[in-house]
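Input: one structure, supplied below.
As you look at this complex, bear in mind that one protein chain is not there, while each of the others sits in place.
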Amino acid sequence: MIDIALFGLGRIGIMHGKNLMRNKDFNLKYVYDIDKNLTKKYSKILKAGSVNNPNIIFKDKKIKAVFIASTTNTHIKFILEGVKNKKIIFCEKPLDLSIKKINKCKKKIKNLNPKIQLGFNRRYDPGHNNLKKQLLKNKIGKLEKIIITSRDPAPPTISYLKSSGGIFRDMMIHDFDLCRLYLGNDEVNEIHAFTSSFVPFYKKIKDHELAVVTMKSKKGVICVITNSRHCSFGYDQRVELFGKKGMLISGNKKENSTELFNSNQTNSQKPFLNFFIERYNDAYNIQLKELISLHKNKTKSRSTFEDGYLALKLANAAYNSLKLKKTIKV
Amino acid sequence: MIDIALFGLGRIGIMHGKNLMRNKDFNLKYVYDIDKNLTKKYSKILKAGSVNNPNIIFKDKKIKAVFIASTTNTHIKFILEGVKNKKIIFCEKPLDLSIKKINKCKKKIKNLNPKIQLGFNRRYDPGHNNLKKQLLKNKIGKLEKIIITSRDPAPPTISYLKSSGGIFRDMMIHDFDLCRLYLGNDEVNEIHAFTSSFVPFYKKIKDHELAVVTMKSKKGVICVITNSRHCSFGYDQRVELFGKKGMLISGNKKENSTELFNSNQTNSQKPFLNFFIERYNDAYNIQLKELISLHKNKTKSRSTFEDGYLALKLANAAYNSLKLKKTIKV
Amino acid sequence: MIDIALFGLGRIGIMHGKNLMRNKDFNLKYVYDIDKNLTKKYSKILKAGSVNNPNIIFKDKKIKAVFIASTTNTHIKFILEGVKNKKIIFCEKPLDLSIKKINKCKKKIKNLNPKIQLGFNRRYDPGHNNLKKQLLKNKIGKLEKIIITSRDPAPPTISYLKSSGGIFRDMMIHDFDLCRLYLGNDEVNEIHAFTSSFVPFYKKIKDHELAVVTMKSKKGVICVITNSRHCSFGYDQRVELFGKKGMLISGNKKENSTELFNSNQTNSQKPFLNFFIERYNDAYNIQLKELISLHKNKTKSRSTFEDGYLALKLANAAYNSLKLKKTIKV
Partner (left out) sequence: MIDIALFGLGRIGIMHGKNLMRNKDFNLKYVYDIDKNLTKKYSKILKAGSVNNPNIIFKDKKIKAVFIASTTNTHIKFILEGVKNKKIIFCEKPLDLSIKKINKCKKKIKNLNPKIQLGFNRRYDPGHNNLKKQLLKNKIGKLEKIIITSRDPAPPTISYLKSSGGIFRDMMIHDFDLCRLYLGNDEVNEIHAFTSSFVPFYKKIKDHELAVVTMKSKKGVICVITNSRHCSFGYDQRVELFGKKGMLISGNKKENSTELFNSNQTNSQKPFLNFFIERYNDAYNIQLKELISLHKNKTKSRSTFEDGYLALKLANAAYNSLKLKKTIKV
């Protein structure tokens, strides 16, 4: 059993907390949130100790790993503390909203042999990951196109949206990262973005309801990412890889495989699994298994600090394209 | 262009008439029905001559082929006349309801080199026929099980039902024949039947609304056929072949490949094509092509008089099983 | 945490042991097998105490529940001991091979308020169970037909087969039970069976490789069950309910939702989940949750002793039909 601590008790932090509580390989020793009431409340629910000073966690030698799910602007600070104190780190995306700050951190931890797993859950999804495996097995020949659809069932809270960094850094960052996974040693060279909002609220907070980004890699691979903050039929998560010899599709998941036929329709199935907690449940378990392997020095992380950094650069370039109405060279 | 005549102007006769009228390879020269008004009416609609005496058709040397879609008890008579007069014959199923009568006819036409195509349209369906091809290519290894589902969207008229010969001879006869197609040189050895009726009317006319037949072949292949006289979601026509190495399924057809996703459901598709006219439209065209090949002596029929005879024997055995509540040796 | 003990360390016992070990709500205190070496070996693997005398388990007051996965002929004995000692009981199917023995047991435990969950895992499968829910919601109107396909990826060991009670009691018993679930307060009235074996070995041990059973209920519902001891493409588990207003299908599960398209094929997916451990994994977890509810007196079991008894009667009737080559009245 690995002693672990959790920073941040928002929606995603609570989800990670529950996963850790249920997992026989981890002992959730501490939880911490900047809101003391939240810390108190969830220390009970998650059967963990309550801590109001993060340093207690970093100084506890028994704590082997920390889970950073606090607000984005605290990530870098906690990563630095964690790495200095030899903790294995799980950090939610995005790393930060400032490339400069990330760069500084990069230099500081460079020689400290950091063990960091970024929260790019799609890399751990058995379906999306199977596509990478099939690609490496040359099942579709040379890769020519990547098409990713990612739609949330419903927008997050207003307060979340306001500090999220915007649709490209908060949501599409997962898809930028997935493109990078499939591109392998190829790199994105050019990028273009369109966005749209049908609900006026998004314009008020200078964010976007829908977004589509196209990219072209150095080797000529074309990437298309479409995002939506709403989706009436569930959490729509699809990847399509098109190659010289064939195509691979990673589709959606449903609660069960039942179909209804009646006089109006045939093959009617349930809506997709509601959201990331359900859809990427397997992925979260695989992430936890990787943390154990990192602890035992048996593996490198599938999703690194560098991946977090490079995905953010693509998100920033997308904003640039939007502003300048141009194809942007990355 | 082949000069052709049509006997019988019921539902299926009219359908054949329209197919013939639209086909540039055939000239529908005559139509005949025992009901003179029908003959008159459809001779106009189908742009064909109207004949009240079948002999005019049989004696017309230019007529190369006859389409027999009249009531079942006239089939044998017209076949005999047709064969004697060197006509190519298309005859709807069933051949007749009396095995004895068929046997007599068999002997009479034996030496007349008859060219007869039975109306077993499923043999000509590209999907069901593709299963036979794949089977012969050994795609699923040795055949072990045949499972056929056949459900009509709605029952025919009462008057049709009363003279139809019952669900086994009128409807399941297609599926008995399909089993024989897949069995190839193997033969049905044992048979058992259950039926059921939820609408009381069927009992009144001594027919059945639902039926399930199981059979075992000499080589041990198990066959399951389920029929229903109603089906709310269209014309349900499926075949499943299970073998040592795999399984083949021939599925339903829809008007188009569109799907609807909303908050209640995903992948909702249209009901199946409504009925045999639409579902087996391709099959009917292929049947017409075969008639031309028969005319040119280029082929034998895929669906013979003998096939009609043997399918009827299975239908009769099914009735026997029902009556005696026993497994019947065929 | 509920203290629990496991009887029997064969394939299925080990699976249950691992599920219990991983579950934070249970403490697997003891394991027992008639083979002392097995007991020793798995007490380590499953981190449980090793017991060579079952009475130690029954007399341990802290043990709240027992898992009976030992050989079939020991089930009744352990159930009796368990019920007498107020244990909650999980028992694998079949209850026993002797109806007489079961009847005796029934009488003995009748007044002891037994809490017994039979191992009919399909009742707990979210897909198959969803069909029951939709049926009760009248989604397909009056039920008219039940069609169940169940195929194992590969046969069990010879020694297992020899003492299994045969394909109807060992394998199809699940499907007999499922039919009963969907029939609700209706009952099977008539039954007929065919079997077949393509591998000669099955005849030697007087068992069967394939089986098909048809049944008719008192209200006229027709049931079709087809079983196979082998299936090249995985564990094929499907249910189709056909009703007056529509049809419901519960389909197979795959490891992930990826599809491959190339010049030979489209929509090619992975084989089905390999076997019951994977396919009914969710079901096993739901079964464990029900045990906790039984412990808290919050529920009755979804799968009772009586269900085990009635399914076995159908299995026996199927053998009868096979022997007498007749439709058997149940």
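Observations, loosely collected:
We call the chains A, B and C, going by the order they appear; numbering starts again at 1 in every chain.
Quick note on the criterion: contacts are C-beta pairs under 8 Å (C-beta built on N, C-alpha and C of every residue); 3 or more make two chains touch, one makes a residue touch a chain.
Please read these numbers as outputs of a predicted model, since none were measured by experiment.
Of B:A48, B:V83, B:A193 or B:L248, it is B:L248 that touches the chain left out of the display. Check B:N111, B:S159 or B:S257 against the missing chain and you find that the one touching it is B:S257.
Annotation: of C:K104, C:K270 or C:K313, C:K270 touches the absent chain (contact as defined above). Touch with the chain that is not drawn comes from one residue among A:D3, A:D60 or A:E190, which is A:E190.
Contact between chain B and the absent chain runs through residues 22, 24, 126-127, 130-131, 134, 139-140, 245-253, 255-263. Counting over the whole complex, chain A has residues 141-142, 144-145, 147, 151, 190, 192, 194, 196-198, 210, 212, 214-216, 220-222, 224, 226, 228, 230, 232-233, 236, 242, 244-247, 321, 325-327 touching the chain that is not drawn.
The set of chain C residues touching the chain not shown comprises 232-234, 252, 254, 260-272.
One rule holds in what follows: only the chains that are shown with their structure count from here on.
Legend note: the chain whose CA centroid lies nearest the centroid of all displayed protein CA atoms is C. Seen from the Cα centre of chain A, the chain whose own Cα centre is farthest off is B.
Put simply, the C-alpha centre of chain A and that of chain B have 58 angstrom between them. Each chain gets one centre point, the mean of its Cα atoms, and the points for chain A and chain C are 40 Å apart. Shared interface positions of chain B, defined as residues touching 2 or more other chains, are 232-233.
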